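In what follows, a single structure is set out as structure tokens and then discussed.
Heads up, one of the protein chains got dropped from this complex, but the rest are sitting where they should.
Order of writing sets the chain letters: A, B and C. Residues in each chain are counted from 1.
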Amino acid sequence: MSTRKFRFGMVGGGEGAFIGQVHRIAAELDGEAELVCGAFASNPERSRRSGQSLYRLHADRCYDNYEALFQLEANRADAMDFVVIATPNHTHYSIARAALEGGFHVVCDKPLAMSVLEGEQLQNVVKASGLKFALTHNYTGYPMVREARSLVNSGVLGKIRRVSCEYLQGWLHERAPDDNKQAAWRTDPARSGAAGCFGDIGSHAENLTRFITGLEIESLAADLTAFVPGRLLDDDGNVLLRFKGGAKGVISASQIAVGKENDLSIQVYGETGGLEWRQSDANSLIVRWPDKPYEVRRTGWAGTSPESQAASRIPPGHPEGYLEGFAELYRNFYKDLSDDGGDYPNLDDGIAGMRFIESVVESTKQNSAWVDLAS
Amino acid sequence: MSTRKFRFGMVGGGEGAFIGQVHRIAAELDGEAELVCGAFASNPERSRRSGQSLYRLHADRCYDNYEALFQLEANRADAMDFVVIATPNHTHYSIARAALEGGFHVVCDKPLAMSVLEGEQLQNVVKASGLKFALTHNYTGYPMVREARSLVNSGVLGKIRRVSCEYLQGWLHERAPDDNKQAAWRTDPARSGAAGCFGDIGSHAENLTRFITGLEIESLAADLTAFVPGRLLDDDGNVLLRFKGGAKGVISASQIAVGKENDLSIQVYGETGGLEWRQSDANSLIVRWPDKPYEVRRTGWAGTSPESQAASRIPPGHPEGYLEGFAELYRNFYKDLSDDGGDYPNLDDGIAGMRFIESVVESTKQNSAWVDLAS
Amino acid sequence: MSTRKFRFGMVGGGEGAFIGQVHRIAAELDGEAELVCGAFASNPERSRRSGQSLYRLHADRCYDNYEALFQLEANRADAMDFVVIATPNHTHYSIARAALEGGFHVVCDKPLAMSVLEGEQLQNVVKASGLKFALTHNYTGYPMVREARSLVNSGVLGKIRRVSCEYLQGWLHERAPDDNKQAAWRTDPARSGAAGCFGDIGSHAENLTRFITGLEIESLAADLTAFVPGRLLDDDGNVLLRFKGGAKGVISASQIAVGKENDLSIQVYGETGGLEWRQSDANSLIVRWPDKPYEVRRTGWAGTSPESQAASRIPPGHPEGYLEGFAELYRNFYKDLSDDGGDYPNLDDGIAGMRFIESVVESTKQNSAWVDLAS
Partner (left out) sequence: MSTRKFRFGMVGGGEGAFIGQVHRIAAELDGEAELVCGAFASNPERSRRSGQSLYRLHADRCYDNYEALFQLEANRADAMDFVVIATPNHTHYSIARAALEGGFHVVCDKPLAMSVLEGEQLQNVVKASGLKFALTHNYTGYPMVREARSLVNSGVLGKIRRVSCEYLQGWLHERAPDDNKQAAWRTDPARSGAAGCFGDIGSHAENLTRFITGLEIESLAADLTAFVPGRLLDDDGNVLLRFKGGAKGVISASQIAVGKENDLSIQVYGETGGLEWRQSDANSLIVRWPDKPYEVRRTGWAGTSPESQAASRIPPGHPEGYLEGFAELYRNFYKDLSDDGGDYPNLDDGIAGMRFIESVVESTKQNSAWVDLAS
């Protein structure tokens, strides 16, 4: 017999917010869930209009605000099962908290919150509730990122020594037009938090590093900069890393790298092998050895791990992209909703991310002194 | 107010057929349609099981066969609007014809039919019915393929002189295991038609050439080969092309190119510029000029045509892949269903494809003599 | 004790001819030979000026013409050991013949001559004289091209089935200015022979195919075209190939591929593996397998054959280019001069090349009919 699809709502993701459609597509891609309701904008009228025109929802499930969403959905027989939070950073905590208290599972955009403290409080609420919580560090959903993790875990690269991760964009290389909503909140401390570029994309780099290597950052020394005149938050930075166990590394992120689209890449070197992955060629993983030609592992191809093959949907050579990687998080979240495991970024990752962000800001304030990330 | 989604059914696409999920994902990706019914396998039991387990459909809309599908759906108030035909080649014609006669729009896998004649008969039925008919030459949905066409059309490359298109796979380099359904029908003349590799992927190369350049093949000289012992249909071939207007070119396709995944590429050279696209780097289009550095146009980036930008969904640098390209065909098909235009491969393309296939087979029989493709 | 360097002279290579310096650099690169004399231009004054200014030679070893060169050098105690022929195609035969008759070894630019017949006559002279004769199919000197040959020879790719080789340039996409000497003779039937693009670069493609695979072309069907108005020789073409033993393939060459610099590439597929090489990334050889990730062999790196390692001079990762590849031919020629073997293109290759050129011209005349290359 057929099983019903999961039902979900969305907070944010209204007109002008590209990430709303990304969530909708990714969440529905595998046919396991459907968007049924939401509070899509802070303005009730815009919320309703967005829900109807962007998502073809009935007016009665387009709510005025997230409080109404959680309250009224809870009363329905066909209530949503989980909520997707796709709003500016400073609102994640309150909305997530309200959702959990309303009894809904949560999928939340990163960064998790505005502080480690907020993150830990959410952790407590989640633990008490038994609800599930996913954080959308979506780059971990690419098959070849999972292949990379699998390689590290297998031990064939030996003990990891050197990690470098770079995330470069150019779209904020100058002051954005006032009507650019994406730019507006990302460069506003009140809505984005203490970090700009590092809250937005630096935290993805940190999470990718963590995901693939499994290493914990012990301490870091950062030099963040706001290059664009008048900008209050960093738009560029480089961070030296020391990991527990002795590995070293560097994370760079920038939003003033003119002409760079969304260039996330990582290199990992162990005692006996190395790997390299770049989102712009997402279906390839370069693996290097001391004593033979380097190899290129490809999504779904022979010789890749079951773990990465499970994250692919179509035959090798049919490129899978950003949306499929994003969908992989949802697919694993659904597994977990069915109590069947599920491999996706969670609150531990979110709290680690908050700690990273707080630490790079703190180190920058201290003229790049080493800051410990004691957990 | 919100508009309802289009409803569609599927013929084929049951267990073991990867293309069924591709259609389902692509058709639903933009939130404009939903799969509601189907006849997913020739065996009624498997059809029902597939519909329920793969697509979460209710048993009463999983039909025993396509005849039942068309007949019973026609009686429902919530009947499907169109049907997707995802079956082996030899059945396309009959199913498409039945669907059209049942009053349903059609999205049909390529190649269109088993002969030019069948294609022309379908053309007649479509014209008489006023129904819409799309053929899934999905590679035309990539934004950078549309950018390529736009460049040619703009005239900046000058009159086109040389075109080469290559489509290489390796998966049939040896006799496939008997339980490989994908391989089984593709190498069986009864189900695949007179051409193997050229029916399957050579026709994609022909269509891509046609789509980007707008040129009509005037005549061709082909040398197809079946390399794998015991194989009855070509698994490799090269074709010389002469286009109306004087351009020349070559199409190569192979399924015995060991280690090649699904490597489709095209080069077009005009009097004043050239372009190069490769599916494995689908979001880049290389454009070459005589007197300045070559440029790389990227999906969604500044400097690309409105036509290609319209075929993208997410910001530049977020790779879009095979599924999104496939979805672009559906998006355009839906536009057309709403009588709002729509730019997708149709019966003209299908008939041109059949003519190409027939001609390469004919030329091979005649020891590579030139065969005219008079229309 | 130290050994003296070989001494060589040059015919051609005067002012305005880039290939003269290429020969001088390549021949001297490994410190085994030095240019000591020459007849650098058909005009005695220019010959002398070129020899003195371009090559820093004494006036008394800059000769009026090649006849004088061979005659006067033969009388010197410190006479040249061999001569390099770097003149337009139509003169190769006469000069080579005169050099051999004068008792000098020869290094000759390709194509060898203006006909198979001329080639065979040179072959006879060489055999009678016991002198050495090298033909500068320089692309065979790249370490990764030698790696490719070694792979084929080792048998790991299985029996070869499919070969495609493409050589695209754009520099003749329009009529060249009258003072472009390079273009002038290459597009002049009197000086270039019956083929233009195919005599110039198509023959390199043929030789590369022959070198790597060891296969003999049994028959071919060609369609050559002169696209640029007023041009008398082909500037573009595609050729279907059938090899002895059953392999098939295609060679394409063009000089009107706008924006292409000098893009030579080859793909070879056997029953159990495939390879791909491209001159623009000359130090990489892609090797593909059915059942594991593809590998990239790199000049000098672990896992490459002794044969290719012997063709490299510097540690891996220090790119070696065109001049080093060219020098590899000379290095092997010197080995042979010392009667120590030597692996370089010779008169057999030259005659095969002439037969290829004659055949593509013949097939084109016969509307692409298959032409046998019986040897």
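The rule we apply is simple: a residue touches a chain if its C-beta (ideal position, glycine included) is under 8 Å from a C-beta of that chain, and two chains touch if they have at least 3 such contacts.
No experiment lies behind these values; they were computed from the predicted model shown.
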From B:72, B:176, B:226 or B:296, residue that would touch the chain that is not displayed: B:296
Options C:124, C:280, C:338 or C:367, residue touching the unrepresented chain: C:280
Among C:28, C:120 or C:362, the residue in touch with the chain that has been omitted: C:28
Contact residue for the chain not shown (choose from A:147, A:236, A:281 or A:320): A:236
Residues belonging to chain B that touch the chain removed from view: 287, 289-298, 301-304
Missing-chain contacts mapped onto chain A: 157, 161-162, 164, 166, 168, 170, 173-174, 221, 223, 225, 227, 236, 238, 240, 242, 248-250, 252, 254, 256-260, 267, 269-274, 287-290, 294, 367-368, 370
Contacts of chain C with the absent chain, listed as residue ranges: 1-5, 18, 21-22, 24-25, 28-31, 51-53, 55-59, 169, 260-263, 279-283, 298, 301, 313-324
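The working rule: only the chains that are shown with their structure count from here on.
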Centroid spacing, where centroids are CA-atom means, of chain B and chain C in whole angstrom: 42
Whole-Å separation of chain centres (CA-atom averages), chain A against chain B: 34
Where chain A and chain C are represented by their mean Cα positions, the distance between them in whole Å: 54
Multi-chain contact sites of chain B, meaning residues that touch two or more partners: 260
